[in-house]
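The other protein chains are all here in position, but one chain of the complex has been omitted.
Just so it is clear, A and B label the chains in written order, and each chain counts residues from 1 on its own.
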Amino acid sequence: MFRKFAITLGAATMLASAAHADTITGAGATFPNPIYSAWAKDYKAATGNELNYQSIGSGGGIKNIKAKTVDFGASDKPLLPNALNDAGLMQFPTVIGGIVPIVNIPGVNPAQLKLTGVVLGDIFLGKVKRWDDPEITKLNPGWKAPALPITVVHRSDGSGTSFVFTSYLSLTSPAWSRAVGANDSVNWPTGLGGKGNDGVAAFVKQTPGAIGYVEYIYAQKDKVAYTLVQNSAGLFPMPDPVAFAAAAAKAPWGRAPGNYVLLVDQAGPKSWPITAATFILMYKNQDNAAKGANVLKFFDWAYKTGDATASKLDYVPLPLAVKNLIRKQWLQITAGGKPVYVSK
Amino acid sequence: MADAALTQASEGPQRIDDSPGASATGVKDAIFHGLCFTAAMVLMATLLGLLISLAVGGWPAFSHFGLQFFTSSEWNPSGTEDHPEFYGAAGPIVGTLITALVAMVIALPLAIGIAVFLVEFCPKSIERWVAIAVELLAGIPSIVYGMWGLFVLAPWFEEHVMTPLRLIAADHPGSFADHLMTGASSGSNIFTASIILAIMVLPFIATVFRELLLSVPSHVREASYGMGCTPFEVVSSIMLPYIRKSAVGAAMLGLGRALGETMAVTFIIGNSHAFPKGVFDSGSTIASTIANEFAEATGDLHTSALIALGLVLFVITFVVLAAARLLLGQEKH
Partner (left out) sequence: MATTENSPANTLPGRTVDRYARRKVINYIFIALTSVATAIAITALVMILYSLVAKGFSGLNLTVFTVDTPAGGEDLGSGGLRNAIVGSLLMCAMGMVLALAIGIMAGTWLAEYGDGNKLATAVRFLNDVLLSAPSILIGLFAYELFVVPFHGGSAIAGAIALAIVTTPVVTRTTEDILRLQSNQLREAGVALGAGKGLVIRSIIWRASRTGLVTGGLLGFARMSGETAPLLFTTAGNQFFSMNVTQPIASLPYTIANFALSADDNWRRLAWVASLLIAIAVLSANIIGRQLARGSQHK
């Protein structure tokens, strides 16, 4: 009886293993997960090919592509040019989005509270401990602040979102820059850690007095109140694709080696100060030409037809000029000396 | 035991086995024996392999940070120049020990109470059902405990325990409530994690205690009743001391389980590496740290630090479990 079962099982698994050769695997940032999932669904409907994207955080994306356990990695934290060269990787952006601080304070609505980089730094350093602290009420004179303690929520995993947020804090808050610095995983002075953009939103949503930071779409879909943040012009723009696009308007794509571009605290009255592009990491030298071609086919398709979906999810698609620039860069991706990308 | 009988008896057949016709049986027996032996060796190799891979993987972290690995609570995976990479595991190690110990403080009295209730006081009609209920509690998978803790216990605790305490602490600075609330974060904290652990460990210890109490010879029990002892005195002065050594062993088995629990704790402990500032502060355990960070530890040092944490956990649970087995003697699941 036992043997029969074993034989059937073996046969079944062998048959089952003749599977989807066209599936591309990717892993990384939770920042773009909503748009990559939507694109994957549409791509499968359009072409029948599958994209399996694991949203495990930018740190995981970098680790997995370095270990070659996925076909591409995804990270909001761009790698520096020498790190790219050392690893033999190249990176390119897909969409641009914004990061917003989210709060859970009784009576506070989205876009009501105003904060600055300095105040955010002090909150996340643990220096400002209650919502009725003068640093906060000074910026929000009309608001009756409750004597509610602040619970800081940050990321527990290695996160490009954290990298962008801490970069913003480092640029605007000298205290933060001295004490902590910017990276995808830092020595958070206080607070609890949520896993992924999801986890932070979840914790903030269920803890009165909490403050966290997430990619804009998570605040929308999870119905958590976000705050306004002062930009370099001293104004408080609404976080929306217009503000994100304004921040990205002068980005030096094409002039930045390795496409290393940071969009935090950009100039311009309409710019949202915590904007970021999210990147894809691929090996310049592909082991499997077909796999490499498939990955690029997907992103080419996304560039061509994915703009509407991206806009619907409040991401900013790349300008056409930048997309064409990237397509030229794809020619650097080769297998056995020949580029895998075939422009149509 | 079985073997002695067989070897004695097989001295006869072995002589018969010398004949050519029976040597095929001898070969088959040898193959079977060999397979069984191989399986046992695979088992042993697996454990030793586990130990070795933990030691080898964790060595870089140990040699890099030395004793500071155990004493520092700074956990800094970023590798910038002003803030170099540093992994001090004091936070997770302390978190592991605190949650396990608080869980035991909660669970042990309850477990003893349940075991005594089942053995001495429970009406025969419901005894079976109560025993089944305790077994069911033991059988619930840990991730279900995690879900319940995250979605039911943590919000309830936040709303009904922490918020009132916060109000009291705000109005009465310096009071006990104020001290209790130092560093308090949210409903996801060390204390609630300990509660979940306690509920998880409770049925396990209760079952073992019940079996131990049942193993007290009936003449000892009856003699004490015969002398006019109340059930309380029988249990506290006679039965519990009788099983004392095994009872401690059972408790340590429960402790071992609490130390290594991952999923139930990860959901509800708040994931903060710093040294917990108060009992309602968020923290982390070794298991939750590994679960959260391993999938994306990029630097070799980071990965090594996590594996080193694993080795520390292994050593702690190994010591506890070895002591438990010694105290419990041979048997008991």
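The definition used in the following text is that a contact is a pair of C-beta atoms (placed from the backbone, for glycine too) under 8 Å apart; a residue touches a chain by one contact, two chains touch by 3 or more.
In this text the structure is predicted, and so the values were computed from the model without any measurement.
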Of A:Thr47, A:Thr69, A:Asn82 or A:Thr305, the residue in touch with the unshown chain: A:Thr69
Touching residue (missing chain; options B:Thr71, B:Ser215 or B:Thr230): B:Thr230
Of B:Val105, B:Ala133 or B:Leu214, the residue in touch with the unshown chain: B:Ala133
From B:Asn76, B:Ser142 or B:Ser284, residue that would touch the chain that is not displayed: B:Ser142
Interface with the undisplayed chain - residues on chain A: 5-6, 9, 12-13, 16-17, 19-20, 23, 25, 27, 33-34, 37-38, 40-41, 50, 52-55, 67-70, 194-196, 198-199, 201-202, 205, 217-218, 221-222, 224, 313
Interface with the unshown chain - residue positions in chain B: 1-6, 9-10, 12-13, 16-17, 25-26, 28-29, 31-33, 35-44, 46-50, 53-54, 57, 109-114, 116-118, 120-122, 130, 133-137, 139-148, 150-152, 199, 202-203, 206, 230-233, 235-236, 253, 256-257, 259-263, 267, 287, 290-291, 294-295, 307, 310, 313-314, 317-318, 321-322, 325, 333
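To be clear about the criterion, only the chains that are shown with their structure count from here on.
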Chain A and chain B, separation of their C-alpha mean positions in angstrom: 37
Touching residues (chain side chain B, partner chain A) in the complex: 74-80, 82-83, 86, 154-155, 158, 163, 166, 170, 184-188, 270-274, 282, 292-293, 295-298
Residues on chain A engaged by chain B in the complex (per definition of touch): 56-63, 66, 147, 149, 151, 156-158, 178, 180-195, 203, 206-208, 210
